[in-house]
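For this view, one protein chain was removed and the others were kept in their places.
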Amino acid sequence: MKKTEFITGSFIALTLVVLLGIFFFQALFQPSYEGKVMPVDNVNLKNRVSLHYVLKNVNNASKYLAMHGMRYFNNRSSVPSQTITYGKSKNLEEGSANEVTSIVVNYRGFDTLGEVTVLFISIIGITMLIGGVVEKKWIKPSLIVRTGSKFLFPFILLFGVYIFIHGHLTPGGGFPGGAVIASGFLLLLLGLENYRFNTKASKVIESLAGLTFVCIGLIGLFTKNSFLANFIPTGTVGLLYSAGMVSLIYVVIGIKVGAELSTGVAELKEGNKND
Amino acid sequence: MISAIFFYSTAFVLFLIGLFGVLTRKNVIKILVSFSITETAVNLFLVTVGYIEGGKAPILTNTIGSIGIHNLKFVDPLPQALVLTAIVIGLGTTALSLVIAIKLYKNYGTLNITKMDGKI
Partner (left out) sequence: MIILLYLAILVLGLSALCAIFTKDLLVSVVALGVNSLIVSALFFLMHAPDVAITEAAIGAGLSTAIYVFAIRHTKRQEEK
């Protein structure tokens, strides 16, 4: 390719990008028939669907919608709800203190099952395609690096487990916890020269975790008549033993994501001689 | 308190930079880096949709006490739940495309997409 062609192409791309930018920014400031195109000021949680997730009255809202029809859309906040107090409210519809967790695992748990499946498929693709790639030689790590990585590894694992066990109370959960565990294995892969990641064992652990997820969903199907329904009583908001099956599922997701991401990183580092 | 316009503008500028990189770069790994920048910008945009000025993090703690229909102090948690899983999926797809890039390099001996046609 000639240099002039490349410069012309870059110029056309720059023009396109600038035009798209003008389109975006005018959408930010232009008013539409009901307020702004993108809501910037006077945003209120009372006008959004997330209101019911936050106040934990989704079942009430669906009953209200079935009874009153279109009146629901004009006035969402007239759905009956109760005040939720930290450490006092008991036996709510969903008992986790972290609202993001309650959406990810409970209200939209089926989506999460799909996302975990997508991750599983992408790791299968990596394992299939990496054949024939051989690892290059690394410089031998020094004594300090070797000792330090051996010493730090259990603490990183402990931190990851802490993050996903407390997923329903504090920020975090299964996905970041699994990523922290995978970074612990990454430290071992970089710091110890003779370390080989046991791919077979990690695949077995990961499949067992996935099966457990589906089994928890099936128990909900047989006891409460819907897939991934909560079948354990939700305790007091803010205690460790609360939120029913949410903490259980987040532990399973943490183990699954940790095993999957460490398998992916190890396969990318080590390669595979067999084509 | 920071206005939402600020975060919207940041997300747009980042998205446009990433898009320019995807359109003009010739190295495969450079294109994947540009895709990563675009993906981060989209995540930033989605979280900004749920941002409310003066809201607090959507976690019920001892300091917040209680919430009801008349004192809603939270930002919108739904886009955050979406983005949380999207980031992890992004890592999986990035790793898969990097493996494809490695296989391309093994086959053609180059990462430049303009020199790849014809010889296998």
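A few notes on this one:
As written, the chains take the letters A and B, and residue 1 is the first residue of each chain.
One rule holds in what follows: contacts are C-beta pairs under 8 Å (C-beta built on N, C-alpha and C of every residue); 3 or more make two chains touch, one makes a residue touch a chain.
Predicted model, so just to flag it, every value in this text is computed and none were measured.
If you put the hidden chain back, the residue from A:Gly21, A:Gly87, A:Gly148 or A:Pro171 that touches it is A:Pro171. Take subunit A: the residues that touch the chain left off the picture are 98, 100-101, 133, 136, 163, 171-173, 175-176, 179-180, 182-183, 186, 261, 264-265, 268-269, 271.
Across the interface with the omitted chain, subunit B contributes residues 2, 7, 10, 13-14, 17-18, 20-21, 25, 27, 29-30, 32-34, 36-37, 40, 43-44, 47-48, 50-51, 55-59, 75, 80, 83-84, 87-88, 90-91, 94-95, 98-99, 101-102, 105, 110-112.
The rule is short, and it goes like this: only the chains that are shown with their structure count from here on.
Centre-to-centre separation of subunit A and subunit B, using mean CA positions: 14 Å.
Interface residues of subunit A, counted against subunit B in their complex, comprise 1, 9-10, 13-14, 16-18, 20-21, 24-25, 28, 38-41, 43-46, 48-51, 53-55, 77, 81-88, 97-100, 103-104, 108, 111-112, 115, 118-119, 122-123, 125-126, 129-130, 132-133, 169-171, 173, 175, 178-179, 237-238, 257, 260-261, 264-265, 268.
Every residue of subunit B that touches subunit A in the complex is listed here, in rising order: 3-5, 8-9, 12-13, 15-16, 19-20, 23-24, 49-53, 55, 57-62, 64-69, 72, 74-78, 80-81, 84-85, 87-89, 91-93, 95-96, 98-100, 102-103, 106, 114.
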